[in-house]
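The structure under discussion appears below in the form of structure tokens.
All protein chains but one are shown in place.
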Amino acid sequence: MALDQPRKFKYVGTRPARPDGIDKVTGRAQYGNDITAPGMLWAKVLRSPHAHARILSIDTSAAEALPGVRAIVTGADFPPIEGDAGMRDVQLNCMATTHVWYEGHAVAAVAATSQAIANKAARLIKVEYEILPHVTDVDAAMAPGAPVVREGQTMENVPAGMSANVTYHSEFGHGDLAAGFARADKIIERNFRTAATHQGYIEPQACLASMTADGRGELWTCTQGHFYFRTACAAILGIEASALRVTASEIGGGFGGKTQVWAEPVALALSKKAGKPVKLTMTRDEVFRGTGPTVTTSITCKIGMTKDGRITAGEATLRYSGGAFHTGTCDMGAMAAFASYDLDAVRTYGWNVLTNRPKEISYRAPGAPQAIYAVESTIDELCQLLNLDPLDVRIKNAAKAGTKSSYGVVFEEMGLLAALKAAKAHPHWNSPVPEGASRGVACGFWFNFGGNTCVSLNIGTDGTVAVSEGNPDIGGSRASISLMAAEELGVPYEKVRTVIADTGTLGYNDNTDGSRVTFAVGLATIRAAQEAKKDMMRRAAAIWGIDAEAVEWVDGAAVPAGPNAGKFPPMTLAEIAAQSFQTGGPIAGHCDFQADGAGVSFGVHIADVAVDQETGKTKVLRYTVFQDAGKAVHPDYVEGQMQGGAVQGIGMALNEEYIYSDKGVILNPGFLDYRIPVASDMPMIETVILEIPNPGHPYGVRGVGETPIVPPLATLTNAISRGIGKRLYELPMSPPRVLKAIKGH
Amino acid sequence: MRYARPETPAEASRLLAAEPGLARVMAGGTDLLVQLKSGLVEPDLIVDIKHLPGAAMITREAGGFRIGAAVPNQALGEDRDLVAAWPGVVEAASLIGSTQVQGRATIAGNLCNASPAGDSVPALVAAGAVARVTGPNGERDVPVQQIPTGPGKTSLARGEFITSILLPARPARAADAYLRFIPRTEMDIAVCSAAVNLELDGKGVVARARVALGAVAATVLEVDVSAALVGTRLDDAALDKLAKAASAAAKPISDKRGTVEFRTHVVGVLARRAARIAYERAAR
Amino acid sequence: MTGTLVTSKVNGDEVQFIADPGETLLDVLRYKLNLMGAKEGCGTGDCGACTVTLNGRIVCSCLVLGVEAEGATIGTIEGMADGNRLHPLQQAFIDHAALQCGICTPGILVAAQKLLERNPDPTEEEIRYWLAGNLCRCTGYDKIVRAVQAAAAQMRA
Partner (left out) sequence: MVKVALWGTLRQHADGQAEVEVQAANFKQLLDELATRYPGLKPQIKRGVSVAIDGKVYREAWFTPISPDSQVVLMPYMVGG
């Protein structure tokens, strides 16, 4: 599927209005909490106030006695899952059984005739706990003698003799490290720490569940993947997947955070027990306490460099904790850490560590921002020590097509060098650093992937096109998919309508994650369109009485393939569609497949910041994002991903963190003290899209969504560190931390 | 829970005094509703004072300004005379919450919420504002610094509530300023703050100075800075003394918003910066 | 817990509802008046997704009691367009891709409309500070600010 030459596009690459635009600017769009049902009950979850405890008893009698209470569920209402340890963890996270592993862990839930009654009833449930020692810090949890979060979770790859909290170990890389370091003129080893951060989507988890006595269920929910939600809910409730239909509402942000179930199995269990539809909406407080933040990490990074800026060896140890549950995020970090560089000797070590924190869930390029922050900071410090230009050093060491990456894969065509060179040529980089400000630069990377995908495309008799796809539209994907269908069929964008099908009407689609949708769903849409086109050409051929092979598709119409095929005027899609009942019935295309061949994604960010030397407060003055997007299908939304991701990364860098008390209780479970960037914090975010076609996609599409959150952590660290003349090794770089560095204690 | 909307101060006071359970006064409600939502308070009675006569008005009184207890902070910034006379008080009040919160929140509410970090309180204290309190025994006037007695606690007796706050008349060449430190540019609670109110003589020499600090003690802290500032033109030496005095007076705690050392240092920085702004305004 | 009969004007129409004393205006709008455009993102006045106008000022409807709306004039996102004719801000948000997930959009539009009423030609800084209480997690605010600027320019023309 390699590209012969740069393709000329008619619709792809334009910026039409998104199809859900009017609904979303008029308040008509229906999100998770906007759906109601006749006879609906309201639910409330009771959560653990303790970071770690054994549940001795749960007394629901007072709550049950409250008028209006219709059902109460606890862990005992969920049949234990055998065999699938990962799904068992998801179940235990949705509702605790014998132990609570973090403050905010769900222990019971109530459904009642009003939210007020449900809230009151939840407070009447008496849970007796035996409080156990807890640990929330990743380094403390790894230390010998640390309180054990959960016994028996250690996997075969963990060396003997470590804390029982260490559950998983991985190692990546190649080459002779010792020889590499021996060639270096300067070697530094630094320790970094990053706080847990939350996706911070503005829409809390919300769903409406309706189970009937015959064992069938309906679930409406805001999700990044309703097909996975069906799988998970069915497993957790012990019902068959086909008994449950899941419909994705509009989704008010996810960023990875809505790739896992929390509220849904609980709402379904309550509905089953009460025999009524149940609405379960989390409060913001519950979102912070109960749903997945990112990992919290402790990272050691060692890099050797020659005087002229060649990296001779790199080594990083990544200690990640995703709460009281195993996660694969340390692998992603360990693979991504050095991906931007062409290295002869590189080694990364991943460790997963259990702590008494909520179960981690993906947040935009999960694991990569933290790992790459450590590497990009260390490189920048070396550049300072060796008096080298940080952009030139990155250009000198950049990975390119043919480079054996630090995770073993040899890269195909990709755009890191293009992004670095664009940065070097850009007015931002070439402007003088403003008085009192400082500048930082860093690279970022994400793998991107494809995955299970199923799309149906139907041609209406009036020549319009209906695309059914199975991935919730989280940031304009309906527009991109419609554009690709329009391009492939040669019909105007306005003639295409893309809808998100429910689980009952389309085959399985993986979550909207991994930057996969524009790539994978787009590819499936193109293939479905090609199938429909083939059918239409066959019908045109039959009408004309020529061979189907003698027809081709040009500009939205079937035309004879050459002078020998006969002389017929083009037959448009609308003309063929109008005659479809006479020519064999409805015209459709379908594609179900596993999309592979997503192209890797790289970005480079530049920031100018001013640090108030008396208070340690950072202001971002100017910010520019360079990224290889492959072909940008709808450039507005590509820019939007780059800007939004960058600002989330800036939030991680400056102020966002989970703050714990010494009792393991989260102290800032709200937008007041969990400080995501507000409009007045930010400058405009300039974007430069580079379009290095992905050879694995007919239009050259890569994913774009995840990479932009990666570089800001080090970009700002490098800018601030240069600005204050002291290196910073911990995120967030909140004013107290920066001031402390400035004052040198 | 019941809700009452009395039409006279006497009726409001009577309702508050007669409630056997927990009664709460509501003006803008921006603190009260957050507390209700979190289950922090479960009042039996809410008394809405927005509809009392004059509650939503700013009136001129003896050259000063009487600000009704239900005047939303946004309205303070819309009163040009008030902004000209008390720019520091107005900027402090306009820093509380978002534009949306500005449409509801009041300085009387901010005072009665009795948070050590309330933005308008240091400015009101430095301004020498006086609260008018109505209660079962009639009206009394109380200097604002005597209202909060500790985090979440006030000196108001049962049945008492604030009906208005008086900002006194201003002599010529006088101005105030307020600065707070927050990690973002908006939407945060003050980590620490400083209000400075200066009166200059005809030659630009500081004649009187009041300084109040926020979020560095259990209540707003007024610091006597006469020795540092009075008689100076606010040169660097005077500002240094002021910053030192502010830092020395601060008795902060470490919490999720800041550390003792951070607050102690930064409150001095803010006092210095606020004093410079107030001086420039007064000298104009 | 007894309810109170409340009469107010919402988007120009007189409405009546029974409010429980502890019920927020947001819940009344959403569940009693079926105006689902205002969203609850936090319930504590920190995110602005529930922004409506109340007697001419923008407020977080999660921080207003339903009973307080007696005699009040309220405006919500549902009242912003004139039938099928979008307000210039609404059109600008679509044209400038100023929304991704769209959950914050109703609140931002209501807030921005009030800004432009008060200040037809706001600077970038004025827009950013006015909207500081409207959190958006998708866009990084860039395209939102540009859309407000574009709508303002169009409305001035």
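A few notes on this one:
For reference, chains read A, B and C in written order, and residue numbers begin at 1 within each chain.
Following the convention adopted for this analysis, contacts are C-beta pairs under 8 Å (C-beta built on N, C-alpha and C of every residue); 3 or more make two chains touch, one makes a residue touch a chain.
The shown structure was predicted, so the numbers you read here are calculated from the model rather than taken from an experiment.
Across the whole complex, the hidden chain's contacts among the shown chains comprise A. Only one of A:329, A:641 or A:655 touches the chain withheld from this view, namely A:329. When the omitted chain is restored, the residue from A:65, A:179, A:409 or A:554 that touches it is A:409.
When the whole complex is considered, the residue among A:173, A:217 or A:290 that touches the unshown chain is A:173. Here one chain is not drawn; of A:70, A:347 or A:740, the residue touching it is A:347. Remark: the omitted chain is touched by one listed residue; of A:75, A:204 or A:256 this is A:256. Only one residue from A:13, A:460, A:597 or A:635 touches the chain missing from this view: A:597. Although one chain is not displayed, its contacts with chain A can still be listed: residues 155-157, 169-174, 199, 255-257, 259, 327-329, 331-332, 335, 347, 349, 362-366, 407-412, 446-451, 511, 513-516, 594, 596-598, 696, 706.
Heads up, the rule we're going with is that only the chains that are shown with their structure count from here on.
Averaged C-alpha coordinates put the centre of chain B at 29 Å from the centre of chain C. Rounded to a whole number, the gap between the C-alpha centres of chain A and chain B is 44 angstrom. Multi-chain contact residues, meaning those touching two or more other chains, occur in chain B at positions 38, 185-187.
Contact with two or more other chains is made by residues 1, 22, 43-44, 46, 129, 131-134 of chain C.
Note for the complex: chain C touches chain A at residues 1, 20, 22, 30-31, 35-44, 46-47, 49, 76-78, 80-81, 86, 90-91, 93-97, 99-106, 109, 124-125, 127-129, 131-146. Residues 38-39, 181, 183-189, 191, 255-259, 261-262, 265-266, 269 of chain B are the ones touching chain A in the complex.
By the touch criterion stated above, chain A contacts chain B in their complex at residues 119, 123, 285, 614-617, 654-655, 659, 667-668, 671-673, 675, 677-678, 680-681, 734-736, 739-740, 743.
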